[in-house]
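Heads up, one of the protein chains got dropped from this complex, but the rest are sitting where they should.
And then subunit A:
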Amino acid sequence: MREDILNLKNEAIARIMDVILLAEIDELKISYLGRNGKVNSLTKELKNLKTEERGEVGISINEAKHAIESALNQKKNEIINRESLKKTWFDASVPGIEYKIGHLHPTSIVINDMFKIFHHLGFSMYEGPEIETDEFNFGKLNLPKDHPARSLQDALYIQEPDYVLRTHTSSVEARALSDIKPPFRIVVAGKCYREEKANASNNAMFYQFQGFALQQGLSMADLKGTLFYFVKKFFGEKRHIRFRCKYYPEVEPGAGLDLDCQFCKMKGCSVCKGRGWIEMLGSGMIHPIILKNAGYNPREISGFAFGMGLDRIVMDRFGISDIRSLYNGDIKY
């Protein structure tokens, strides 16, 4: 008998849990608690029990009845609540109250992305002064005066001929080579300057991204591996890369890296000047004269260096066609 009561209660509560419509609640109420309901039919069986058992079983039946009742009520309220929420008119398409979001400058975004990639390769970030001496901007970098690769018109001078605004971030390489103990791997992103009347593709200020490493055992293969890893991570795994011999006075051997032109799919267009390739960066093994200038023996320790202009990359990524708009307040956030 006691088992029957428990079974009945469990069965009722399980059925109540499954209810979706209000009408079902009423049906279940009649079926379990009604005059001819299942609980009452158990009560009727009380008389078949021994007198001493009747009291205890009666209490159990009562408890089961209350439990079923309260489950029914709870479910009923739940359904009513749900129904009423459905009926309240609510317009989710109304615009939110504007919350002003701040934006990083596109150049900062690109620098951050590049830093992240090089961070994984064990590179530290670094910086150096923008006002540079002729020595660190040119002299220590194997660019003596009257060197064919040193354009006379290029630099912005604050005091000719000794102080310039740095014309490239290679000056930071010269500083690091004289200040930091190897091994090191460093990337630098920063402002550079040149004597230039502004137009859509040239500006007196531009950004460069530079990297260099100094460590025993570094080779051209490390340089190529590092650059390919970066290029594929940053520009996409499917890009075509051309790694070729190119002359830069700061390196020997020197290498240039080109990427397939995305505008014409390498067919040749005005962007790539019909070449199908875009020149992306310059690189090479740090020139032995630079190492010697910094007090190292090129046969004992080697290094590589690479550098690229950032603005073109930023402009391509954000669809900006005029370099001036990057740094003159034209960007509307």
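Going forward, a residue touches a chain if its C-beta (ideal position, glycine included) is under 8 Å from a C-beta of that chain, and two chains touch if they have at least 3 such contacts; residues count from 1.
The definition used in the following text is that contacts and distances are computed from a predicted model.
Going by its UniProt record, the hidden chain of the complex is named "phenylalanine--tRNA ligase" among "Anti-sigma factor antagonist", "phenylalanine--tRNA ligase", "ABC transporter domain-containing protein" or "ATP-binding cassette domain-containing protein". Residues of subunit A that touch the chain left out of the display are 99-105, 107-108, 112, 121-122, 124-127, 129-131, 145-146, 148-149, 152-153, 156-160, 163, 165, 180, 182-186, 191, 195-198, 203-205, 213, 215-222, 224-226, 228-229, 242-247, 249, 252-256, 273-275, 285, 287-288, 298-299, 302, 326-333.
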